Structure formats: structure tokens, C-alpha cells
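Written below as C-alpha cells is the structure these notes are about.
With one protein chain withheld, the remaining protein chains of the complex are depicted in position.
And now, subunit A:
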Amino acid sequence: MYTLLHGFYKYIIQKDEYCVLILGLDNAGKTTYLEATKTKFTKKYKAMNPNRITTTVGLNIGKIDVNGVRLNFWDLGGQQELQSLWDKYYAECHAVIYIVDSSDRDRVSESKETFDRMISSEHLAGVPLLVLANKQDIPDCMGVHTVKPIFNQNAHLIGARDIMLMATSALTGDGVDEGIRWLVDCIKRNSVDRPPRNHDDNL
């Protein structure tokens, strides 16, 4: 009887779980963005001091509940050598957040190449994409209007999937909220093609 009721309770409160990849070149602010997201959507979460965030080796994981769904973030390391690991995660993710360092004009073309390589993967077909022009708190950064044309060039690669480019500052938390809410709506719309991953409930 307890198992029956407990299982029923679990069944009632269970949320759809989706996985979101956070990608981008190294030093784009992926981990800082993840921290900002966790701070925004988790009550009583104390953010890590941004000065102490260093190069990600492997991956960072974050979990938030928003609009009745649970998002699992996989923040992967962006170093050149670690980029070869990205495609191992493509098949299981439900959305991708791609972060661009909009203060680094020298590497924006490299970022664009990496972005094209990522979206041309067949495992990511139809997955909603959120491109973030990060570091908007730096005075002489590129605005959305500069970054957008660069990433919009290959429309044939983007295809029919949902894509949005937004200006954010992971450090101050600007634009984090809107981005995540947009992404959740897209993921829900796309859940017919990519159904949520739900945990098995072990007795």
C-alpha cells in the first residue's frame, strides 16, 4: 500500500526532464552563464564567486525547475581539445545554448566556424538553438546587430529549427531570464520530436 501510494505521489509530482547543452569557445562565459541561470531560477542558491570560475575540464552540471519542467544543463569545456567531445552529447540533448564572447572581435570568426560545425551535425536536427552574445557589460563589445549577421549567414544549415540570438551578460544576469523562458517554450513545442527524458523510479 505504501509503495502504491508513494509511487502514485511520485507519478503526480514528476516533471518532464530535458537536457540543455551549453556550448561555445573557451572563455566565452559558459560556466558563468550556468551560475547566473542557477541563481535566477533556484531559490536560496548562492552563486559562486565569478572570480573563482576557471577553465572547465570535463563538464559542469546544473538543474533548474522552470515553467513546470526540469532542465538539466550540461556545460561542456570549450577548449579546442575538448570540442571533440561535444558531439557525444548531441543525440541526447533537447536544446543547445551557444555562447559567443561579444567583446572578443578577433575570435568571433573562429566562434562562427565552430558554430557551423556544430549545427551541421545530424544529431542536432530540429533542436532549438539559443545563441547568446555574452559579456554585454563590457563597454566596447559588439551589440546584437553586429553579431546577428555573422551567425545568420548559413541559413541552410540552420534549417527549420527555432533559433534566437540574444544579448546577455552572465556577470550581471541581464537577459538570462528571457533566454531560458524562450528556450523552454521551444523545447515544449519540440517535445513531439524529442520526448522528455524521465528518470526510472527504482523501488
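The working rule: a residue touches a chain if its C-beta (ideal position, glycine included) is under 8 Å from a C-beta of that chain, and two chains touch if they have at least 3 such contacts; residues count from 1.
In the analysis below, contacts and distances are computed from a predicted model.
Participant: Pick, from "U6 snRNA-associated Sm-like protein LSm5", "Protein SYS1 homolog", "ATP synthase subunit epsilon, mitochondrial" or "Trafficking protein particle complex subunit 6b", the protein name that UniProt gives for the chain of this complex that is not shown.
Facilitator: For the chain missing from the view, the UniProt record says "Protein SYS1 homolog".
Participant: Among A:Gly7, A:Pro50 or A:Pro195, which residue is in contact with the omitted chain in the full complex?
Facilitator: Checking each option in A:Gly7, A:Pro50 or A:Pro195, the one touching the absent chain turns out to be A:Gly7.
Participant: Please output the residues of subunit A touching the missing chain, sorted low to high.
Facilitator: 1-4, 7-8, 10-11, 200-203
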